[in-house]
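The complex appears here without one of its protein chains, the remainder shown in place.
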Amino acid sequence: MRRRLAARLGQSIVVTFIVATISFFAIRAAPGDPFSYSAKPLSQSLREQLRRESGYDRPMAEQYLRYLRKIARGDLGYSFNKGEYVTTALAQALPRTLLLAGIALVLSFVIGIALGVTQATRAGWFDRMTSTVILIFYSVPDFWGAMIMLTIFASWWRLFPPGDIVTPVMHDYMPAWKAFADRVWHLILPVASLTLLSLAGIARYQRAAMLDVLPSDFIRTARAKGVSERGLVWRHAFRNALTPMVTILGLTLPAFLGGLVFIERVFTWPGIGSLAAEAIEGRDYDLVTGTVIVGAILVVFGNLLADLLHAAIDPRVRE
Amino acid sequence: MRSSLSFVALAALLTACSGEKPANSSAATGGTVILALFGDAISIYPPSIIDLTGRLVQDQVFDRLAEIGQDLNTVGDKGFAPRLAKSWKWASDSMSIAFSIDPRARWHDGKPVTASDVRFSLNTFKDPKFQSPVASLVTNIDSVHVQDSLTAVLWFKKHTPEQFYDAAYQVIIMPEHVYGAIPPDQMRTSPVARAPIGSGRFKFVRWDPGERLELIADTGNYRGRAKLDRIIITPTPDAAAGATKILTGAADLVDNYLIDRAGELDTSKVARRVDWANFGAILMAMNPNDPKARNAPHPIFGDLRTRRALSMAVDRASMLKNVFGANGKLSHGPFAATVSYADTTLHPAPYDTVAAKALLDSAGWRVGPKGVRMKNGRPLRFSIVVSPSPTRRRYAELMQDQFKKIGAQVDVDQVDNATLTARQNNHDYDALMASYVSDPAASGLRQAWGTEGIGPDGQNFLRYSNKTFDALMDSATASFDPATRQRYTSRALQTVINDAPAIFLYDIFVVLGMNRRIVTAPMRTDEWWVNLADWSIPPDKRIDRDKIGFSPKR
Amino acid sequence: MADTTTASRSFVRRLLRQPGARWSVIAIALLVVVAVFGPSVLRHIQGYGPNDQLQIVQLKNAPPSWAHPFGTDRLGRDLLSRVVTGAQISLAISVVAVALSITVGTAYGLVSGYAGGWVDAVMMRILDGFLAIPRVLLLIALATMADRMPLWKLVLLIGGTGWFGVSRLIRAETIVLRRSTFIESAHALGASMTRTMWRHVLPNVLTPVIVFATLSVGNVILLESGLSYLGAGTKIPTASWGAIFNDGMGSAGDVWWVLLFPGLAILITVLAFNVLGDALRDVLDPRHLHASHTPQIAEAATSATPEKNG
Partner (left out) sequence: MADPLLSVRDLRTFFYTENGVARSVDGVSFDISAGETVGLVGESGCGKSVTALSLMRLIRPPGRIEPGSQIKFDGLDIAALDEKSMREIRGARLAMVFQEPMTALNPVFTVGDQIAEVVRVHHAGSKKEAWDRAVKMLETVGIPSPAQRANEYPHQLSGGMRQRVVIAMALIMNPALVIADEPTTALDVTIQAQILELLRDLQQKFGTSILLITHDLGVVAETASRVIVMYGGEIVEEAPVSDLFARAHHPYTEGLLNAMPQVGHERERLETIPGSVPPPTKWPQGCRFHDRCPYAWDRCATEHPPLYQIGGGHVSRCHLAVEPERRAQKHEPMVVA
């Protein structure tokens, strides 16, 4: 187990470096460099100076090696548009994204799994109806879904705030419990949108996984032992259907982060997704590679976590 | 680079520790106003400020020597109001002006404002290392002489009508003891540049880029405490989100309300509509040079007949109605109608597709297969570069179809703002939807359209060049008689219109969404925010966030 | 011969018996008809095209009427002809992009799986890298960094970022088959490598690839609309559904038709392809999830299922 973990860890680090390489070359495939697109009016001489300082005038191979060395040191560069180190900007945005994404991820898995299991065990109109509703959610563009939520619950029916992480200004002056409530109040719409849009996929998988497990011989064995239906579903079938779900957890992470870009944008949530969109628009090279690398690290280590969970659930992969 | 940055980080830490005096709001003062602005500031260090949000912050945190009057007169010192200079004295030959600093003026860190700060600021603005966009405007100032700690004498190279304007208005006075410590080439990445200390009626508190920028009233300000306690700027690039914020009261002001939805403001109980026209205008620039072979004339726009034909092919009045409804303002030429030297009797060539087609025929563009005109085997095809701004994009799309009707095939090239700026600076475009902010001074016109403005640091990005125009503007700016100035200026403007270097579309017209509880002070044409310190919120209308005063944060 | 026809007939029957499959097949067939003939028929009837601005003042945001059943947009263009043309453009984008993804993914997977050894290891790590980057992020990065974007470039981008999952699947299947005896015997008989691949590997992966492709079409339509929302879509005034939808944003709430019709078009199409994909999967491969013959393929199959935004 320990060896397997070490191997997976090593693999994760390798993948992270590959992602760094991909983003390095992808960005350099585009015409120009950060200084030819800087929003600030820079004179030709200053541009040249900046290029020299940042090493953009060096051969590609040398730039790449320097870049890898920097990354290995944990230095992701400097954002000229934001005027701060990329790591600083990321450190600021990451907790917000993790808060939003973490809650939504847990909720969408819990609700999605519960829904999928219920569907699988209750054939008939309930299954058909929920499947249809779920498929509709699955087929709606993320930003559209989020915009509809925003319009209904923030514009028409002003139950929730139309964006931001906390009430601007007032949050700082609230007593602790109120500040907490304020945070929750701001979280509800983006979390609900993200959850609704991602739980659709999860429920679909869970339903399929349950339908796969339910006809198994060991379920029949359990039934023959006198185990109740609830015990069959939630103890015997569920544990087994969870195994593929853990793999799904790892595999949905990139898609989930992709959806996050839209949700953060619609709800003006200043997390990694907004940062990435902003960085790309501003051609902030170091910030672009930084967000991509952090996104990839989230995915890669999410997969690692999924692997560990897999081992925890399924004794067959434990050795 | 790394070590120097950590040094300035330390400096920032030290400045951040300087205490703020708690004081509570009263009946006369109080209120927190949240501004949901389209973009975050790019820079808030005065010499490198280029965007509106940055200017807004600058105008609250910093002062000039004197402030331009509501009529925006730039000639002489008529209308100018004292700011850091409580008074000024012209030398008899007008080659120098002695400014007396208000002895009550203090920087936000408590140190007094001195004449050497004036000298420092002027030198900073002139220093080419800072790349200040206004560097070329202050070239007429020769030097600053510190006569005593409260008297700065500015010397000019020559006596010009706008020399006072150049000196008193274009230069922002900054504290030498704060900014002087940092070498110019490190200013770019210095935290000091991001935590300004000035003498204005609001002082800077914090800036989380992309999220919020906070200013609070400087309670001991020499010009009086601002009536509001606090200003928060939250960048809101999504216009629909901005609209929702203002209609729900989450924000107090949106600076660019969706023009199609302006009607919502009229019916809202929370917000109201404030129309504001500024010095901006939008035009479609036609590159006089071939973007591929830099010094060759442009294969399409090199010909005056073609440029005029294209100008006449678009129905500017209908497009204005489509985009702005009844509220739009049609451009009269290369200037905004709000500037003092505007001549609204001028008009670009009228909408006339028949004439436009005839002109194209005479220029050799014959209708070819599929309706696209051809000349020497080359189709009449060009692209319009446009930023994501919804109105400009809509104009580009409207023109695209109208050009098609006279046989020109147009591609609309929508790019992000950074790319647009880059391509504008590199002259890498056929046509480009540009915003053009008229300088309130006629001399600015010379910078923007004259031959002298061509070059990497100049403002004539269009590279329009006409000797007649240059001569007329020389005569205009040299004259001290307003009527004569205007006569020459009008003729110069007509010259540009005749040359059709661009299609002059509309004067920028902005709908501000404003919370109803705010009582505004007079808004100036160039900057609606200029009297923000005098905006107020009546005590009976204050909401929670207006009542927090300066009580320290949790 | 007779065998295959009855087999395919029973396949169709089984497919149509899946819940919603009949409905989705009808919807897709209709869409294809509309996409192929709709634009030219409409142009013939109406006398104008999807990009023609009819009356920029009087017909700005005109509500649905007899002359303009879907209403007009803010540039005075007929929304019906735009949505119909959008069917052609959006379907073309997705089909070509998906075809591209599958071609590239198949080639990559075949080479990797067949080569084995360190070549395979390197190719797979690279793939892991691509799979770890959210596709939306990769796409907007590439789309905004590359200046101008004609339609073919958009197709290239979408297709070029959609092959990672499918190549994993192909690789897994290739490895299984390479190890199995009949490939060895085919080799012994002197069959060339390419021939072996064609004859043995491709038929075996056809099923998951078909399912993947069907589900991908809907996914690409969503991606295209998402890119348009972020302002990185096709060139103006191309009437792709994402672009039409994007045009409608920012209009007041009472101009509902500019959002409703393109939105419905996207929703119905994506829904139809998803339902069909599900049905195909259930019919072609009942043990689709984890009960596949090898765990490797099971994992690859799940990863090859196109995730929304994935």
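Order of writing sets the labels: A, B and C. Residues in every chain begin at 1.
Just so it is clear, a residue touches a chain if its C-beta (ideal position, glycine included) is under 8 Å from a C-beta of that chain, and two chains touch if they have at least 3 such contacts.
Small disclaimer: the values here were computed from a predicted structure and weren't measured.
Q: Looking at the whole complex, which visible chains does the left-out chain touch?
A: Over the full assembly, the chain not pictured touches A.
Q: Decide which residue listed in A:Asn240, A:Ser274 or A:Asn303 touches the omitted chain of the complex.
A: Only one of A:Asn240, A:Ser274 or A:Asn303 touches the chain omitted from view, namely A:Asn240.
Q: Looking at the whole complex, which of A:Arg52, A:Arg69, A:Arg128 or A:Lys225 touches the chain that is not displayed?
A: Reading the full complex, the residue touching the unseen chain is A:Lys225.
Q: In the full complex, which residues of chain A touch the absent chain?
A: The list for chain A reads 216-218, 220-228, 231, 236, 239-240, 243, 313-316.
In this text, only the chains that are shown with their structure count from here on.
Q: Any chains in contact with both chain B and chain C?
A: Correct list: A.
Q: As a test of understanding: of all chains, whose mean C-alpha position lies farthest from that of chain C?
A: Relative to chain C, the chain whose C-alpha centre sits farthest away is B.
Q: Rounded to a whole Å, what is the gap between the Cα centroids of chain B and chain C?
A: One centre to the other, that is 46 Å.
Q: With chain centres defined as C-alpha means, what is the inter-centre distance between chain A and chain B in Å?
A: Once rounded, the distance between the two centres reads 39 Å.
Q: How big is the gap, in whole Å, between where the Cα atoms of chain A centre and where those of chain C centre?
A: 23
Q: So which bits of chain C are touching at least two other chains?
A: 144, 147, 249 - these are the residues of chain C that touch more than one other chain.
Q: Could you list which residues of chain A touch at least two other chains?
A: Where chain A meets two or more other chains at a single residue, that happens at 147, 265, 281, 283.
Q: State the interface residues of chain C toward chain A in the complex, per the touch definition above.
A: That would be residues 19-20, 125-126, 128-138, 140-142, 144-147, 218, 222, 225-226, 229-230, 245, 249, 253, 263, 266-267, 270-271, 274-275, 278, 287-291, 298-299, 302-303, 307-310 of chain C.
Q: Which residues of chain B touch chain C in the complex?
A: Contact set of chain B toward chain C: 239-240, 258, 260-261, 263-264, 315, 318-319, 321-322, 383, 388, 390, 393-394, 396-398, 400-402, 411-416, 419.
Q: Which residues, counting only chain A, touch chain C once they are in their complex?
A: So the residues of chain A touching chain C come out as 11, 14-16, 18-19, 21-23, 26-27, 29-31, 128, 131-132, 135-136, 138-144, 147, 151, 197-198, 201, 205, 208-209, 212, 243-244, 247-248, 251-252, 254-255, 257-259, 261-262, 265, 276-277, 280-281, 283, 288, 291-292, 295-296, 299-300, 303.
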